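Only a single protein chain was left out; the remaining protein chains are all shown in position.
Each chain gets a letter, A, B and C, in the order it is written, and its residues are counted from 1.
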Amino acid sequence: MKVYLDNNATTPVSDEVKKEMIFAIDIYGNPSSLHQFGVEARNIVEKARRRVAETLGCDGQEIIFTSGGTESDNLAVRGYLKTTSKKHIITSATEHHAVYNIFNELEKEGYRVTRIGVDKNGTVDINQLKEELTEDTAIVSIMLANNETGTVQPVGEIVSAVKSMFPHIIVHTDAVQALGKLKFSVKELGVDLLSVSAHKINGPKGIGALYIKKGVRIKHLVSGGHHEKNVRPGTENVAGIAGFGCAAEIAVSKIDEVNDILEKLKLKLIKGVKEKIKNIKINSDAEKTLSNTVNISFNNVEGESIIMMLDMDGIAVSTGSACTSGSLEPSHVLKAMGVDPVAAQGSIRFSMGKYTTEEEIDYLLEKLPPVIERLRKMSPLERQ
Amino acid sequence: MKVYLDNNATTPVSDEVKKEMIFAIDIYGNPSSLHQFGVEARNIVEKARRRVAETLGCDGQEIIFTSGGTESDNLAVRGYLKTTSKKHIITSATEHHAVYNIFNELEKEGYRVTRIGVDKNGTVDINQLKEELTEDTAIVSIMLANNETGTVQPVGEIVSAVKSMFPHIIVHTDAVQALGKLKFSVKELGVDLLSVSAHKINGPKGIGALYIKKGVRIKHLVSGGHHEKNVRPGTENVAGIAGFGCAAEIAVSKIDEVNDILEKLKLKLIKGVKEKIKNIKINSDAEKTLSNTVNISFNNVEGESIIMMLDMDGIAVSTGSACTSGSLEPSHVLKAMGVDPVAAQGSIRFSMGKYTTEEEIDYLLEKLPPVIERLRKMSPLERQ
Amino acid sequence: MEQYSSKVMEHFTNPKNVGEIKNPDGVGHVGNPVCGDIMELYIKVDNKDVITDAKFKTFGCGAAIATSSMVTEMVIGKTVDEAEKVSNMAVTEALGGLPKVKMHCSVLAEEALKKAIDDYRCRTKDEKDNKDNKS
Partner (left out) sequence: MEQYSSKVMEHFTNPKNVGEIKNPDGVGHVGNPVCGDIMELYIKVDNKDVITDAKFKTFGCGAAIATSSMVTEMVIGKTVDEAEKVSNMAVTEALGGLPKVKMHCSVLAEEALKKAIDDYRCRTKDEKDNKDNKS
C-alpha cells in the first residue's frame, strides 16, 4: 500500500488539471505575439489569471504569475523594498524558508529586521508586533498558515493593527499553505501582497502567483521583456498557468467538503497515535490549525529515521519542510514555539490531502507504532 | 492554411516532449523529499539534467534549471556580479531584451557598461572588444545567435581573446537561439556561463537552464530552500524539466538533418521574395547565420501592419522579438547594424522550425506580395 | 499588448478613403518614420465650408491605419468648424477603444486633421486676400 501523507510538500496533480495542461501544451504560441497563435496562448493565460483572481477575491489585473511560491515571496518583499528607502522590516519567527531566508539576507544587506515571536502554539504575538512598528518600517511579512504545524496566523487582525497605526506600511502574507485549505479573500484580509503556489493545491510545480493590490508598486527583480506588466519578464509558462487556473478554481470550490473529511481524519490520526504510542507531543495544537496538518514529536527518536522506516512501508511523511531535508538544522519553527530540541529532532509532519482516505490513516496507525518502538530500542536516550 | 513562421518567438511542443511531460505530471513527489515519491521525482530531474548536460557537452553538476532564458541570463550576469567588486561590464549592442535590459539597469545601478558595436551584418567587433578589456572588467556577455537576424557571433574567438588577456574575466553567452540550431559545446566555446531555454527547441515554456562551469561561483538572486545547489531555490518544475531534457536530446540529435532542410527553404524564401517584391533589404546576410532565420525589410511599409495582414491569411511572423510587440521602439538590433530607420520599421522576421514545409513557404510567397503591395498603396512614403 | 477591438480590425482590414485627393483644399502631414508613423490627410471642402471628401495615406501600424480610416469617415459631411472639434478621444471611442500603447495613433490622427483644416484655412484666406487685393 502506498500512503502519501506529505501534501504540504507537494500534491498529486488532479485529472482535471492534467487535462487542461495537456490541452495548453498544444496551444503553442507565445502570449506576447501579435498573431492568432499568440492570441490563443494569451487567452489561456488571461483565463487562468481570472480564475486565480476569483479564487483570491481580487481583480485579474492584480495577479502576476511567477515560477512558484519562493519567487512570489521574493518578488513581494524584495520587489517592494526596491521602491522605498525605509530600512526596517518585520517578519515572524516561523516563516517558510523562502521568507525566512529573504529576511536573513536582507539583514546582512543592512536592513534592521524584527522577528516577531510566537507562543507555544505557534501564533504570532500581535502585541509585540504593534510595539515594533515605526515610521521607518517598510514591510511586514507574516504567513497565513504554517507549513510545518498548520498554525493559522491572524493576518486580518495584523493588517488592521498595522494599517490603523501606519497606513503606509505594506503587509505581505505567504498564503502558499493556506490556499485551498482555508477560506479567505485578499479583500477581507486587507493585505497588499499575497503569495500562492500551484503545486500545493493539486496543480503543477514551478508556477505561482503574486497578488499585488491595486495601487501598490513593486519593482521587478529580473530584467527582460514587457511580460506580466513589466514586473516579471520571461516567456510565460502557459501550460503551468493553465493548470494553476484550473487547480485554483477546484481547490476553493470543494474547500468545505474536503475540510470536513480531513478534520475527521485528523482527529482519528491524533487519537490513534496517542492511544498506541506513549511519550509523544502534538505540535499542531493551535486554536486555528489547517485541517490537513498534524505535527507530532516522538520523543527520543530522530525524524529522518522515522521517515525512512515508514518509507519502507510505503508511507510518505516528512519532518518540517521539504527544503530542510538534507539540512542539519533542526526546525526553526518548533524552536520558536519552545519545543525541546530532542522533541524537535523527533518531529514528523503528517499532511493529508483531498485524496487521503480513512484506510490510509488506518494503515499508518498500524505501521507507525512498531517503527517508533524499533527506533526507540536503538536510542541511547530511551533508557534515561 | 496555417503557417507558423515565428519559431524564434517560440516553437510547438513535439509529441515526444509532450509524452514525457504527461508522464512526469503523474510523478508528483517533491524532488527534495526523502521518501520514494521524492526519489522518483528527483530521478526525473536528474535524468533531464544529464540529457541537457550532454547536449551542451558538460557535466550534469554544471547545469542549473531556471524558469527560462530570461532568468538564466539574469542569474548569470547579476549572480556573478554579486561575487565581485569589479565595476566594468561588457555586452554587445544587439543582445536580446533580457541581457540588453540587465545591462541598462546595471548602468543605472552604477556599473560602467561598454556595448560593443556590430558591423552591417550584425557581427560584433572583436577588435573593439579587445581594446575595452581592463583589469576592472568583471564579465563579458555576448549572445551566440541573434534572435532577430540569426547572426552567429564568434563566441569561441571572443572567449580566447578575453581569456588570453585577462583569464579571470567571466564570459557569458546567451545561447537561447543557438541551441538546436547550431552545433556547439560549452567546452569548445570555452565560456563560463551559458543560458538556454526549452521553448525555443520544441520544449515547454517556462523552463530554462544555466550552465555554470565547474569552479565558477555565482550567487542566487532569490532566497529560499536548498534547491539547485543553493543557486536557484523553489520547488522544481518537474514536468517542465522532463520536457526540456527530452527536447534537448532530440534537438541536437537531428540538428544536421533539420538544418539541411531549413537551408534549402531559406534560400527559396529569399529568392522568392527578391523575385516577387522590389525595394526590399535582406537583414540576415552575415556569413554565419542560423539556417532558420530570415529578416527582411520591406521599404515604406510598417512591420506590424504586415504581421496583421499576414495573420489574416493564417501566416504567423513577427518583427524583432516577441517582447517588443506592443512596444514603440524600433529594433535596437537593426539600428546597431546601421539599417535605415524606415527600413527597420518595415522589417519582418521569418523564423522556420523543424515542422516548416516547402508548401508553407510556397503559401507565404503567394500571400506576401499582395500584402506588401496593398500596404504600399496606403503609404505616403511610396511615391517619394 | 491588449487586443484590438473588432472595429479597429474592420477599419484595418477594409480601410475607407485610402489615397490622395488631386487638388485638395487642405492637406495635413504629421509624424516621421523614426517614430514609426506617418499620416497624410487630404480634404476637399465645398463653398459652404462642408468637407465633401477626405482621403489618407498612412505608414504605420494597424491602429494608425484604422484611426486614419475612421477620422476620414467621421469628418466627411461635417463643416470645417464641426470637424475641428473631432478629438482623438472621439476617434478612439468610435473605434471601440485602443490599446494603451496605441493611443498615440489617435493623437496623430487628430493632429493630421487639425493640420489639414489649418491648411485649408490658410489657402482660403490667401484666396480671399487675393480677391480683396484684386477688387
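Keep in mind that, in the parts below, contacts are C-beta pairs under 8 Å (C-beta built on N, C-alpha and C of every residue); 3 or more make two chains touch, one makes a residue touch a chain.
Note that this is a predicted model, so its numbers are computed, not measured.
Could you tell me which of A:N104, A:S160 or A:S305 touches the chain that is not displayed?
Selected residue, touching the omitted chain: A:S305.
Just to verify: which one of A:G110, A:P167, A:G215 or A:P380 makes contact with the chain not shown?
Within the whole complex, the residue contacting the unshown chain is A:P380.
From the listed residues B:L5, B:L34, B:A48 or B:I89, report the one that touches the chain absent from this view.
Candidates B:L5, B:L34, B:A48 or B:I89; residue touching the omitted chain: B:L34.
Name, in rising order, the residues on subunit A that touch the hidden chain in the full complex.
So the residues of subunit A touching the unseen chain are 300-305, 308, 312, 325-328, 330, 341-342, 345, 377-381.
Note that only the chains that are shown with their structure count from here on.
With centres defined from CA atoms, tell me which chain sits nearest the overall protein centre.
B
Please compute the C-alpha centroid of subunit B, do the same for subunit C, then give the distance between them in whole Å.
Inter-chain centre distance comes to 41 Å.
How many Å are there between the centre of subunit A and the centre of subunit C, using C-alpha atoms for each centre?
57
Quick check: how many Å separate the C-alpha centres of subunit A and subunit B?
For subunit A versus subunit B, the centre distance works out to 34 Å.
Could you list the positions in subunit C whose residues touch two or more of the other chains?
1
For subunit B, which residues are shared contacts with two or more other chains?
304, 308, 325-327
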